[in-house]
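Omission of a single protein chain aside, the complex is shown with its protein chains in their original locations.
Take a look at chain A:
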Amino acid sequence: MKSNIIYQSIFAVALLSLASCKPELKTVTPTQGNADFSRYIAVGNSLTSGFADGGLYLDGQKNSFPGMIATQMKTVGGGEFYTPFFTDAQADGTGYKKLSSFTAAGDPVITDVAAQAVRDVITIPDFGKVTLMTKYSGEINNYGVPGIKLGQITYKPYGNLNGYFERLLPGNSPTNNTAYIDFVTEKPFTFFSLWLGNNDILGYATTGGASPADQPTDKATFTALYNLAASRMTANGAKGVVATIPDVLSTPYFTTVTLAALLKGVQASAPTVTSLYIKTGAGDVRPATAKDYFILPFSSAGLLGKPNGSGIPYGLHPLNPIESQYVLDEAEAAKVADYVTYYNQTIKSVAAAKQLAVVDTYAIFKEYAAGKMVNGAEVSAAYITGNIFSLDGIHLTPLGYAIVANEFIRSINKTYASGIPIVDVTKYRGVKFP
């Protein structure tokens, strides 16, 4: 009997001690390598700010990719990182789009969430209306300004024309006179991300090439300004990472509404229709082909097939073609591709000259857009269901931004021999469904 007790005790002790014996993996010690992350600043446009679902709002800001990188940088000596958040009371910010339901046919019904942070709408002579938002006066590390083009970073009155930038400046529009590049470099910093240039072509593309105010930034100007930006950012010895411009034409904004889908919709009630007519940027009217891109808002515009004053249905006859603003025709698309290629060559060569890390988001977006498994979750450029693009079809979901954050981290680690840990992308969501 005594021996039984001994055996029982041995087993009890063995069980207890072993229960605490976890398997161990080789320890990972994050290192900063030869970079200094004590003050990281993020310079860029909407993609840097956390813009999503057609607006800038608190939830999007909290899921900005620079914010994610900064959190990971804290393990390797990174300092505090401040994003110009909207307050909780004005969390809806500029307002944004929301998926409310699906129609019986399965089409998404998208509604608007109202703005909360608008303080005024003013008219600037020779420019137009500018929506002003509640000022932010705290510390800033995330300098992302939605809408800004590389072509505008040295333009001093720009702070009067862009409400997102005006929000960060102390002065009220139209009294501002601080160029963006001067504003972001005011305070010393040790590390930066620079992702600019997207809007220099994006505006042209999203307006179907039809807006005189949104023509692509001249190539030589782009090169000069990119060199200037890189010089200014590295002037005090800071290291950094830059990114190329994603392939605009593989975003859901351009790939969701296709000629085939439109024709199918029309043929449901008018089986004899075989062509849609478009007005090209050059002013010609011709049948649309699969090489023309229809923009996402065209589907909700509800114009197709609507008869005009003479009874001619919209888009179905050469005398009432689909307007140029809804179509990026083949020639315009080629122009977009040409500019993006040129801009990206510039970005890569400047990065090489300045020995900066470079994230080839053009290649990365293409790879993910085509469909890829990320830790068991399928992502693609499919509108809504693809998980990485938000409801505006251009900006990303938190999951999409997390994937971008990891690409930046990998590029930084590779260039600077650092060991910033990656983000767990599965902690971030895709498009919210009703």
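The rule is simple: contacts are C-beta pairs under 8 Å (C-beta built on N, C-alpha and C of every residue); 3 or more make two chains touch, one makes a residue touch a chain; residues count from 1.
As a convention for this text, contacts and distances are computed from a predicted model.
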Hidden chain of the complex, named as in its UniProt record, picked from "GerA spore germination protein", "DNA metabolism protein", "Long-chain fatty acid transporter" or "ABC-2 type transport system ATP-binding protein": "Long-chain fatty acid transporter"
Of A:K264, A:K306 or A:K427, the residue in touch with the unshown chain: A:K427
Of A:P125, A:G283 or A:G376, the one touching the omitted chain in the full complex: A:G376
Hidden partner chain, touching residue among A:V28, A:A114 or A:A290: A:V28
Chain A residues touching the omitted chain (full complex): 3-4, 7, 11, 14-15, 18-19, 21-25, 28, 30, 75, 101-102, 372-379, 387, 406, 409-410, 421-422, 424, 426-427, 429-434
